[in-house]
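For this depiction, one protein chain was excluded, whereas all remaining protein chains were kept in their positions.
In order of appearance the chains are A and B, and numbering begins at 1 in each one.
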Amino acid sequence: MAITHEEVRRVAALARLRLAPEEIERLAADLSHILDAFTRLQTLDTTGIAPTAHAEDVVLPLRPDEVVNPPADEALLAGAPDRRERRFRVPRIIE
Amino acid sequence: MIALHELTLREAAARVRRREISATELTRAALARITAVEPGLGAFLTVCEPEALAAAAATDRALAAGADPGPLAGVPIALKDNICTAGVRTTAGSRILERFVPAYDATVAARLRAAGAIFVGKCNCDEFAMGSSTENSALGVTRNPWDPERVPGGSSGGSAAAVAARECYAALGTDTGGSIRLPAGFCGVVGLKPTYGRVSRWGVIAYASSLDQVGPITRNVADAALVLAAIAGHDPRDATSAPRPLPPLDDLAAGVGGLRLGLPREYFVEGMQPAVDAAVRAAVRVLEGLGAAVEPVSLPHTEYAVATYYLIATAEASSNLARYDGVRYGLRAPAASLGEMYEATRAAGFGAEVKRRIMLGTYALSKGYYDAWYVKAQQVRTLIRHDFDAVFARCDALVTPVAPTTAFRRGERTADPLTMYLSDIFTISVNLAGLPALVLPCGVDGGGLPIGLQVIGRPFDEATVLRAAAAYEHATDWHAPRPPI
Partner (left out) sequence: MEAVIGLEVHAELLTRSKIFCGCSAAFGAPPDTNVCPVCLGMPGVLPVLNRRVVEFAIRAGLATHCRIAPRSVFARKNYFYPDLPKGYQISMYELPLCTGGHLDVLVDGVARRIGLTRIHMEEDTGKSVHDADDGGSLVDFNRSGVPLLEIVSEPDLRTPAEAGVYLRTLRSILQYLEICDGNMEEGSFRCDANVSVRPRGETAFGVKVEVKNMNSFRAVEKALAFEIARQNEAVAAGERLRQETRLWDADREETRSMRAKEHADDYRYFPEPDLAPLVVDPAWVEEVRATMPELPGPRRERFERSYGLSSYDADVLTQRKDVADYFEAGVQAGAAPKEMANWTATEVLRLVREEKLDAALVIRDWPITAAQVASLARLVQAGTITRSTAKGLLPRLRGTGRDPAELVASEGLAQVSDRGALERAVAEALAANPAQVAEYRAGKEKVLGFLVGQVMRASGGKANPQLVQELLRAALAEEAP
């Protein structure tokens, strides 16, 4: 199960991680090694087995449509790295 | 006279209620103990001295006024630093949240406060609870109180070390693949991972949402039951919290007579440390002697659990950690463009293991690999659950070692991630199946390091798990030794 550098770069782009060349090297090796060990899963026949996404069989609870939150106070926004008054500032979004 | 920090939680709480000692005295004693042992231990990332003393004073005033300040009134307790606390920084052991101060309490924190507990601090952990040794914390080193050269286990290593070193009477940890139980086992204390859904996850920084669960780490089984009772129960803010009440846990002393205990053969493997094998088998004989019926059982898909776990957990983690983008809170690296802001922030904010897991999880969910890896793992998760269903049709609980070895040396398993992942081999199936499990001390190895016994129960049957553990604890003295620190 060899994960190529190209593959590592593709996945890193999806995950928005900047990787140094030596990190790409290391991750390609690590992921290959890990997935190699995990290929044992592929030996199991799981035809017709329903996937488990949740550990328990609870019914999804529903909440009444009520406004219970007060307007946000300063404490909620205080940790913003960059703000203009109440808005969060980021480098220019280009479409 | 016994030092205040040597009291059990139950005793300490009782003395405060009887007003034999004040909450302030108890809190000062804990803070003094923290000051004394922290330099050689590193269990805490944040010590909340002024907040703790203010809360203790308030408790004392309430007691003086004749109010009932709750079952844990005045008792110093610590929280793993991935549990949000209003006004106190909560880092999850990560650079990206190094300065993050939540405006809100996690439900478990709020419930402990309501029960009267005093928060003395926030405990170190592997970054975003990803690890088995606490070596992945970006913010500090935590040592094993039994041997400073060894790891405390992880990811709740700080919580377990703090409790073992008598810095607090209990601590909360979180357990996604063994993160409460492994450090409890390595530090010689009691750790309980409740059933998935038993305890609210609201305000607990998510690693893998379908596996994460909060639980207590204490010095004995009765204390674990006490803390569980304070934090358990339905939370309308967590849609995965179960709408069923915790049954009363007052018959812990009922014994194991008539209990059917299963011994899964897959948990006694080649290459296991002999002392661990011996101690767990001896513990099983003790339980048999106490009247339990023990039988060998099989959980045939155990060998697939590590792969299943690491695919599901990392897939969920890759998504859960996407919110750390430098926009609304947390670290932001200087950047000229938006794309650079994301990539530089996340590159600087996350450590190597977190990046590895984000990469693995992103890969497993990405186009072309989703069915082969993610869906496959979910299907095997079903098979693992079925294994437990079949065994629990015959048994009331299972007994296993918590890990194949005792605490390992720092740096011993950091070179190869897979070796580290295999530390969780006996704990992760429990998370995949959503079951409750408790670890308690059952011996020491030749080097004097604690060995942990794991008791696994049916979903929502913490009562039986606690009962079996209490019976064992009552019959043996393995909980008594104190670490040298």
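As a convention for this text, contacts are C-beta pairs under 8 Å (C-beta built on N, C-alpha and C of every residue); 3 or more make two chains touch, one makes a residue touch a chain.
Just so you know, these numbers come straight off a predicted model, no measurement behind them.
Contact with the omitted chain, checked across B:5, B:33, B:143 or B:201, is made by B:201. Although one chain is not drawn, the whole complex shows that of B:90, B:124 or B:179 it is B:90 that touches it. In the full complex, chain A touches the omitted chain through residues 10, 13-14, 16, 53-54, 56-69, 71-72, 76-77, 82, 84-95. Not every partner is drawn; the one left out touches chain B at residues 82-84, 90, 92, 97, 100, 102-104, 106, 201-206, 208-210, 236-240, 315-316, 318-319, 321-323, 325, 327-329, 338, 342, 362, 365-367, 370, 374.
The rule is simple: only the chains that are shown with their structure count from here on.
Taken in their complex, chain A has these residues touching chain B: 3, 7-8, 10-12, 14-19, 23, 27, 30-31, 33-35, 37-38, 40-42, 44, 46, 49-56, 58, 60-61, 63, 73, 75-76, 78-82, 88, 90-94. Per the touch definition, chain B reaches chain A in the complex via residues 99-101, 103, 195-197, 210-211, 236, 239-240, 242-243, 301, 303-304, 306-308, 310-311, 318, 322, 325-332, 335-344, 346-347, 350, 352, 355-356, 358-360, 362-363, 366, 372-373, 375-383, 385, 416-418, 421, 431-434, 459.
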